[in-house]
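For this view, one protein chain was removed and the others were kept in their places.
For chain A:
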C-alpha cells in the first residue's frame, strides 16, 4: 500500500469535508514517514561515527599495551642506557621518592606567594575546602602546587590504610551514588554535584576509576575527589581505573596537562602521583552483594587473592613482572644483541619483593581492563590488548562463587551513559558526557540502596543554552570521526596503496566496493562498516566502483625535513604516541631533551622490535637535521610536533596531533 499517491481519493467518499480530511491524513503520513526516515538515518550516522571513535580508541589502547613488551625488551637489552642512567631502571621498578614523615617537610620549599589569588586550603581539611575548590574551579582558577602536593601527600597516607576492597553498607535512608569514568571533564562532575549534592556523611559516593586523561581538567577533578575523600574517608570511595597509571597519562594527556599548568613543580607532582595511584583501592563491595570495579572480570578472577594482594606493587599496566635471573629467554636475547651484562644495581632493584607475581599482575589487569560481551566464555580482549571479554556465563559463575548478585563497572562509553547486560547482572556506568565529541553520548550515575532497584540519572553537558538541531550535532560528530579516520588512513598510505594495487591488476585506479572494503579492513586493522562510510572517504564512479586514490587527495603529513622518504614519515607519524612515551620515560628529569646518541639507539631498538624496516641511515640523517642547535641534543617534543597531518580543506587551523 503506497502512501505516496495523493490523487487516490478512494471510492465512495461523498462530501468535500471527507475528501479534505483524507487528503490531510495522507499528507501528514507522507511527511511523518519522510521525517522518521530522515531522523533515523541521522541517528544511524551518529552511531557509525561513535563506532569509528571507539574502534580507533581501542586500537590505540592496544598499541599502548604492546609497548609493555617493548619496555621489557628494552630493559633487557639496552644496557648502554642503564650504565649511563640507572635512574631509568630505578624509575621503572622502584620508587625514587624519599619517604617523608611530615607533610610540612615534604612541601617545605614550596611557597605560596601573597600575590596568589587562587583557593587556599587549610589542613586539616573540612567541607568548606570542598566548597572552596568547587567555586574556584568553576571560575577556572588553578590550585597552587603547594596545595596539590599537600593533598597528594595526605591522600597517599590515608589510602595506604585502606584495604584493597572497601565494604560499604546502604539502607533505605542512606543511598549510595555510583559514578563512572570522568576523564578530566570537570563540567560533568560539577553537573553531578549540582543534581545530586556534594559528598557528605549522608551523601555517599563511589567513583569507579578513570578520573583523568583526555579531558582538560584532570587535576581539578583529582583535587576535588581527593579533598572530598580526605574530609569524608568513609563516604567517598575511589576505585582505581586503567587510566590511573602514569604510563597511560604519558600518552593520553594528563602528564602534559600537569607540566603545562605547573611549570615549576610539575615533576614533583607527577612523581608523587605515580605513588598515589598505586594505593587506590581495587574495588568496592556494597551490602555484600554488589561488586563495583572499573573494568570487569575473567574466568579465573579470584577475589580472595585480590583482597590479599599488595596492590601498591602494581605500578603500571605497561610494566609486567620481569622474568627471573637466569631465565633462558633473557639470556638468549642478551646474546643476540651483544649487550653487556646489566649492572648489579639494576638487577637487585628488580627483585621479586618489589613486584607482584605474574598471576597476581594478571588478576589486577583483568579487573581494570576487561569488557563484558554477549558471547559465552572468556576470551583475550583483542581490541584493547589487555584483560579479556567475558560472557554471561562467566558473570554468573564468578558472582555465584562469591555469593554476589551484581557487577557494576565502567570503562566503556555508552550512548545513554549506562547499559545493562548479562540478564541484568552487569551494569556499565559512564559519567563523561560528550566523551568523543559534543553530542556523542550522555553521562549517567546510579543511585542505589539495599532492597531497591537501582535508579539511573542521565545528563548531557552542553555549552549552548539551547541544543542545536539534531542534524547539526550529528554533522559535527560525523566530521570529527571522519577526520581522525582519515588521519589513520594517511598514516598507512604506502601500505594501503600496495594492497590496492595488488587487487587492481588492470591498473585502472578502481576497485569494486568489496575489494576496497577488504583492503581497508585488513591494512588498518579496524573493524568498521566500510561500505556505509565509503561515501565520506572515497569517490565512486557511475558503476559504483571506488577510485581508491581519492582518499589521499586532500590530506598529507607535514614533512619536518623535505628529503625524508614517505614511508619513514608515515611510520614516525603512526608511532609518534609510542615514541613520545618512550622519550618521556628516558627523559626522567622531564627536561624535554635527549641526546642524539640516545635517539639513535632508541630508534634502532624500536626498529628491530617492531619490525619496521627503516634504514638506520635515514634515521641518523633525520636525527642530524633535528638537532637544530647542533649541541648533540634533540628537543623531542619539537621533533614530534613536526609530524602532523595537514587537512588541505582546513581553512581555519592546522589539524591537531591526534587523539591524545
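Going forward, contacts are C-beta pairs under 8 Å (C-beta built on N, C-alpha and C of every residue); 3 or more make two chains touch, one makes a residue touch a chain; residues count from 1.
Definition applied: contacts and distances are computed from a predicted model.
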Write down which listed name, "Leukemia inhibitory factor receptor", "Dynein regulatory complex protein 8", "ESCRT-II complex subunit VPS25" or "Adaptor related protein complex 4 subunit beta 1", is the UniProt protein name of the chain that is not shown. "Dynein regulatory complex protein 8"
Residue of A:255, A:298 or A:515 in touch with the missing chain, whole complex considered: A:515
Residue of A:104, A:458 or A:532 in touch with the missing chain, whole complex considered: A:532
Hidden-chain contact residue, picked from the options A:375, A:401, A:455 or A:498: A:375
Name, in rising order, the residues on chain A that touch the hidden chain in the full complex. 3-4, 6, 23-41, 43-45, 47-48, 51, 372-375, 419, 421, 467-472, 475, 503-506, 508, 510-515, 517, 529-532, 541, 543, 545
